[in-house]
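Note that one protein chain is taken out, while the other chains of the complex remain in position.
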Amino acid sequence: MKKKVISLMLVGAMAASMVACGGSNGASSDGTTDGGADGAATANVQSDDENTLTVYAWDENFNIPALEAAEKDYQDVNPDFKLEIIPQSQSSDVEQAITLAAEASDYSTLPDIVLFQDHYFQQYATNYPDAWQDANDADCDWDGLGSEKLSYSTVDGKHFGFPVDAGTAIFAYRTDLLEQCGYTIDDVTGITWEEFDKIGKEVYDKTNKYLLCMDGDGNDLFYMMLQAEGVSQFKDGKPYITENETLVKVFNTLVTLAQDNVLYLANDWSDYTDQAIQGDMVAGVYNGNWIIPTIKKVESNKGNWAITTAPTLTGKEGYASNGGSSLYITANCKKAELAKDFLAYTFGGRSAEDGQSITYDEALLNGGVIGTCAAAAESDVYQQGVEYFNDQPIYADIVEYTQNVPTVEQSDYHYQCRTALATALINVLQNGYTAEQALEEAETNLKFEMGL
Amino acid sequence: MTKKKNKSMIQRRLIPTYIFLTICSLISVFPLYWMFAAATNDTVSVARGSIAFGNQLLINFTHLKAAVQGTLWSSMGNSFLYAIVQTVVTLFVCSIAGYGFELYHDSGKDKLFGVLLLAMMVPAVATMVPLYGLVSKAKLLNTVWAFILPGISTPFMIMMFRQNSRNFPPDIMEAARIDGLAEWKIFFKMYVPIQKSIYAAAAVITFMNAWNAYMWPKVVMSDNRAQTMPMFIANISSGYTVDYGMTMLGVLFCSLPTMIVFFVLQKQFAEGITGSVK
Partner (left out) sequence: MEKKKHGMTLANKQLAAGWLFLTPATILIFIMSFYPIIQAFITSFKTGKGVNIQFASPLTYNYSRMLQDVIFKTSMKNTFLYLIVEVPIMLVLAILLAQLLNNKDLKFKGLFRTAIFLPCATSLVSYSLIFKSMFATQGLINSVLLKMGIISENINFLGTAGTARAVIIIALIWRWTGYNMVFYLAGLQNIEYSVYEAAKIDGANGWKTFWNITVPLLKPTIVMTAIMSINGTLQLFDESVNLTSGGPANQTITMSHYIYNQAFGQGVGNFGYTSAMSFVVFILVAILAFINLKVGDTRD
């Protein structure tokens, strides 16, 4: 019996290592793309086929349907074309892949194209310049793609990126709850944050719901509220916090909103989406338009939501953008001409010149991805009302907002700044700091991180 | 008669033990129950923490099969392959090492062991970049080797076998040597059989670690076709919107193999006091 166990183990070890070797040898010459259970396959992220491009992308419910639409669109002009999408669990996976390839000085592990977060591109372009190929000579309708959006993907005047989604911020309100307090969507459009606070307190008293919510850990409110004022958290590449009057005002506004039970600060991202939004704790959401699918998950609130612009300190309508990503060609792409032609045709707006584009229309229908291309917004798909939002044509509205977003100074330390300010806010609300102390500490920590 | 009485007395004495173990078990199992329940609910109910069973199981399963380009079964297959290869190779390499370190120990080997122990004390994040470079230069990315090589020889497993070899009586070895048995035969014929319980425990732990490994496989298995189950789960559980009902069903699929392995092997390492070493 015991002998049996041992011999079984040994046979198992040998068999397993043979499977492993055999599998890896056998499959390396095998270029087909059918996904079998043969995990030992020496799979490659590059395809030998001259009409096939590979791309890293994340989010099956959002970006990936957009890429599938683009593939279909481009097959109109190039029927042999194939786009092999390699799904990643989140944006940071792509960033990590670039980092590892660059640090190992071996770009052969990268796909032809990557989807990349806008806020991160500049620092990856500065620190790993060899990882990218510019797309300046691509045949795009650059002027029609939104200048604020393109500012993220342009380095030294050269275009690198093809915009996918706009990231334009929306302020969504529960109109039924507003109504209970005697307000309409127009009453919350173009108001000051002070007025917003007043309405918010009333809403909380009457309905027990917060009029604003945010992930308290990755707090994007600072960035959006400042951009709506046309101000940045950075000035000449340095943190611009304690001396930034607008920022101090925004900070104090958020403290007041949180103390008045108008703003709910969730503990983290999933608490924000699951408990706050889907758990029906809030009457208002302010974020990039990619938050819409999350709002729509709650079937029972259909018809009760409407979107508008954000309040500002002065009472003008606030336009901002948050998040959003673009497609970039990596150094490893040996079919750069094909890649540029494909991306220019689809996400570069060329196929949208006649006002009807499969890419933009289906990206919107299947993924809820709202592009930045002005021409595409004239299509019927963009113009139609959305049932969930009480037949408001929200997509056309968002495209209109996009054109008004002011361009503000960007920094490689965007997310570090976000963390520092989020920490400052919690320090005031929980740990007894004054606003001055908290912001002072945030600026010190941020400068430390930047090595200043 | 007296014997029977005696037995029931022992049982009564054990009542507090039963109560304590039952409470511990319930606390441990509750999340598992929750996972089952969640797999039958829609995403909003799961996010709201519902603990009742729902009627969405089939819908969730349909969604799960279609998720991540329909790679559920291939991910399962990959995970099984990698975890089994990893377990078999690790058990072999680490058990002979632990045996060597303990039963042939001298000051040189003890020092070497101390040095090897250092290998587990550096956070993985520090060695990730150089290790990736190594694997990438060796052209092993997306192969089973990239997955298993860094995990085959772990100081922990060696230590586990080394510590437990301490109960292996040296007299047995001496006796075997006098009988003219070769060194490697002593290992296979004398040592392995009586260390069954340690092998079983080591197999459970290694299989579980290999099955649940995420960070390293994620960076070296970049191709869809090499994707493992935890990567599949990560793909469906992050994103701007997550379908939690479907995710929890996926998680259930992902948790079952380790549970089954444990259930099958546990008898080997915990069937009461046996006194097998003699």
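The chains carry the letters A and B, assigned in the order they are written, with residues numbered from 1 in each.
In this text, a residue touches a chain if its C-beta (ideal position, glycine included) is under 8 Å from a C-beta of that chain, and two chains touch if they have at least 3 such contacts.
Note that the structure is predicted; figures quoted are calculated from it, not measured.
A.B. asks: Looking at the whole complex, which of B:K65, B:K111 or B:R177 touches the chain that is not displayed?
C.D. replies: B:R177
A.B. asks: Of the residues A:T184, A:Q259, A:T314 or A:Q430, I need the one that contacts the missing chain.
C.D. replies: Answering carefully, the residue with contact to the hidden chain is A:Q430.
A.B. asks: Could you list which residues of subunit B touch the chain missing from the display?
C.D. replies: 7, 10-11, 14, 17-18, 20-22, 24-29, 31-32, 34-35, 47, 49, 51, 93-94, 96-97, 99-101, 103-104, 106, 109, 112, 114, 116-131, 133-134, 149-150, 152-153, 155-156, 158-160, 163-164, 166-167, 177, 183-184, 187, 197-198, 200-201, 204-205, 208, 212, 214, 230, 233-234, 237, 244, 247-248, 251-252, 254-255, 258-259, 262-263, 266-267, 269-270, 272-278
A.B. asks: For subunit A, which residues touch the unseen chain?
C.D. replies: Looking at subunit A, the ones touching the missing chain are residues 92, 95-96, 99, 102-103, 120, 123-124, 126-130, 216-218, 265, 267-271, 274-275, 279, 281, 412, 415-416, 419, 422-423, 426-427, 430-431, 445, 448.
Convention: only the chains that are shown with their structure count from here on.
A.B. asks: Would you kindly tell me how far, in whole Å, the mean C-alpha position of subunit B lies from that of subunit A?
C.D. replies: 36
A.B. asks: Applying the document's contact rule, which stretches of subunit A touch subunit B when the two form their complex?
C.D. replies: Interface residues on the subunit A side: 2-3, 5-6, 9, 12-13, 16-17, 19-20, 23-24, 35-45, 58-62, 85-90, 93, 96-97, 99-101, 103-106, 109, 270, 273-275, 278-279, 290-291, 293-294, 297-299.
A.B. asks: Please output the residues of subunit B touching subunit A within their complex, sorted ascending.
C.D. replies: 43-44, 47-48, 67-71, 73-74, 76-79, 81-82, 84-85, 88-89, 91-92, 128-129, 132-133, 136-137, 141-145, 148, 188, 192-193, 196, 218-219, 222-226, 228, 231, 234-242, 244
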